[in-house]
Each structure stands twice: as structure tokens, then as C-alpha cells.
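What you see is the complex with one protein chain gone and the rest in place.
== subunit A ==
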Amino acid sequence: MQSATYTGLPRVHICFFTAVQNAAALRSRLIAAAGIDGTHGDVEREAVNFAFVDAASIVSHLHLRTAIYQALLAHSRGSLRTKTVHSEILFALNPSNNITEAIKRFGINDKTQALILVRVGNVDETVDGRAAGTLDDNAVFDRMKSLVQGRPINLEEGIEHATDWDMVKKIYKLPQISALRTCIQEVVVSSVAMKSVMS
């Protein structure tokens, strides 16, 4: 797992899992958690309080980092377009403003094999959204590992091998025959960085 602090922004934790076995179960657990009432719901929501990113649609470490940074900026400004900073990361990755589409394209799906978990901040938000305590970095990592049945590996290497280039070209409306991967990466990263001033 990688943890990093950005100037004036909360700490960010990222972990890459390969050979993920329980994508379908994780996805249904996420959906179910949203609908549970009371304290039990708060506990369950805190247990899955991460961004679940399907690594197939990520082209580089910088691509993911750029989306996280723009989501953190929106969060600190109070200008989130989605409900949480974690869903905002998926929203920031998608070139359009359609939230459902963003979650479908970049979020976990039943066939996900390479999965990236992102956690913003070290605060346990168990009770009514109020801070119930602070987690250290290792505790965040332990929670990630207890959720995902898969092997945690190095982030940069993981991303490099998981990318589905044809899908990326489709999502970012790049020509199918388009040339160099470095060119595609540059267009993709820049699109994510400038989304807030796109239109």
C-alpha cells in the first residue's frame, strides 16, 4: 500500500490487488450497505468506505493520482458533484458528467480481476458520519486486505499490466487505430486534470 500526503489536503491511501476472487460479492455488499438503516448501517458503510476502482480502465499511476487530486480539491472546496470524495474519484475519471456511467466504467464490476482501493483520510466515520476515532495507516491497509480476496502488489507495476487499451480508447473517444501509448496516456491524464473546465 502507498500512503501520501498532499499539501493542505487529507492523507491518501492506495492499494492494488491482483487476482481478485470476490468482485461480485464486494459489489453487492457495497450496494447493500447503502440501504441499511441505523447504527448497523453506519458500521457497514464505514467497513466499505473506499473508492473501488477497476484497474482495467486506468492507464498510468499519474492517471489515478490526477483523478484523486482533482477529487480532493473539489472536496476541500465543498464543490463535490457526487455524494462522497470516494465516488468523486470515479466521477473525475470519467470524461462525461454522467455519474451512473462513471461508476459503471471505472467502479468495480462482477468481472473485475485487478482492483484498486483508495481511501481518503484516516478518520473512522462510524457513527452518524461523526468521527469515532482515528485509524493509523496500517489499520487502513488491514481493512483493505480483509475486504478483498486478492493479492496486494506494487501499484505502478499492477497498473501497467492491467490496462485494457481498447476500452480506454472507447471511453476517452480516441481513434481506435491511434498510435503511441505515451500519446494516449497524455491525452487521458490531461482530460482528467481539466475536467472541471471542460465545457
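What we mean here is this: contacts are C-beta pairs under 8 Å (C-beta built on N, C-alpha and C of every residue); 3 or more make two chains touch, one makes a residue touch a chain; residues count from 1.
Note that in this section contacts and distances are computed from a predicted model.
This figure omits one chain of the complex; the name its UniProt record holds, of "ER membrane protein complex subunit 10", "RNA polymerase II transcription factor-like protein", "Trafficking protein particle complex subunit" or "non-specific serine/threonine protein kinase", is "non-specific serine/threonine protein kinase". Contact with the omitted chain, checked across A:73, A:99, A:123 or A:153, is made by A:73. In the full complex, the hidden chain is touched by subunit A at residues 2, 4, 6-10, 61-62, 65-66, 69-70, 72-73, 76-77, 156, 174, 179, 183, 186-187, 189-191, 193-194, 196-198.
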